[in-house]
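Here the complex is missing a single protein chain, while all its other protein chains stay put.
Then we have chain A:
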């Protein structure tokens, strides 16, 4: 029935085409345009001209850009495992039923998901204000005077704290639902065997929700590498704490919008996209080699 087949094809294509059209216009076109314009340079005299890979060379040689890349890599390497460990620990305890009022806690933990990153960063900027902020006051009451959360040594941990505040509940919620989908009989049988809670959680349940953890690790890492909102808002309160290229996204934004060098910013954006893509593909390949993807 080739004719029927073809009309079936056509209906399917008709259903997806509005979505694909918008996706093409607002994701594909800008991406291609970014790559194209990164190959050009605009000069005060002479206008726009093809400059090949010059912009890429400039970005590659920029110590500022690479220090930002290094910063988000270190940031992600600490923040993502920390967030996931906290989220999994609470999800497992709620799932095990050893915490009272677990529904209330789950609702509370998830609430920061509804708070825009901008508002979260504004709140924490005031809360962590040196000297006058309530947290500095509480700390000095405890004998820790003069803690500056925005000093050059503390700024990255401070942003980690904000990001952990924002995302732990979201990750916990996903892990909790994933744990809940494990049949009850599994833990009942383990309890009958006399297994401890630690054994049940780490030896039985953790391996079963591993695909979810991998997916979350991936999503959280992509988010960490794109870090922008939190440092850019903190910069309004503590300009000395956040430099021009504090994160790669800030570098892109400040280069393109702040300094008006769109082509250079586009090149940096393409490099950032390639770094994120390489890390994702690399992670995917490692896991496939280990036989974890079917």
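Throughout what follows, a residue touches a chain if its C-beta (ideal position, glycine included) is under 8 Å from a C-beta of that chain, and two chains touch if they have at least 3 such contacts; residues count from 1.
Simple rule for what comes next: contacts and distances are computed from a predicted model.
Its record in UniProt calls the unshown chain "Carbohydrate ABC transporter permease", which is the match among "NADH-quinone oxidoreductase subunit M", "DNA-binding response regulator", "Carbohydrate ABC transporter permease" or "Protein SCO1/2". Summary of contacts with the chain left out: across A:51, A:83, A:158 or A:212, the touching residue is A:212. From the options A:57, A:186, A:257 or A:286, the residue with contact to the chain not on display is A:257.
Hidden from this view is one chain, which touches chain A at 8-9, 11-16, 18-20, 22-23, 25-27, 29-31, 33-34, 37, 86, 90, 93, 96-103, 105, 107-120, 122-127, 132-134, 137, 165, 168-170, 173-175, 177-178, 181, 191, 194-197, 200, 211-212, 215, 219, 222, 225-226, 228-229, 232-233, 236-237, 248-249, 252-253, 256-257, 262, 265-266, 269-270, 272-273, 276-277, 280, 293-294.
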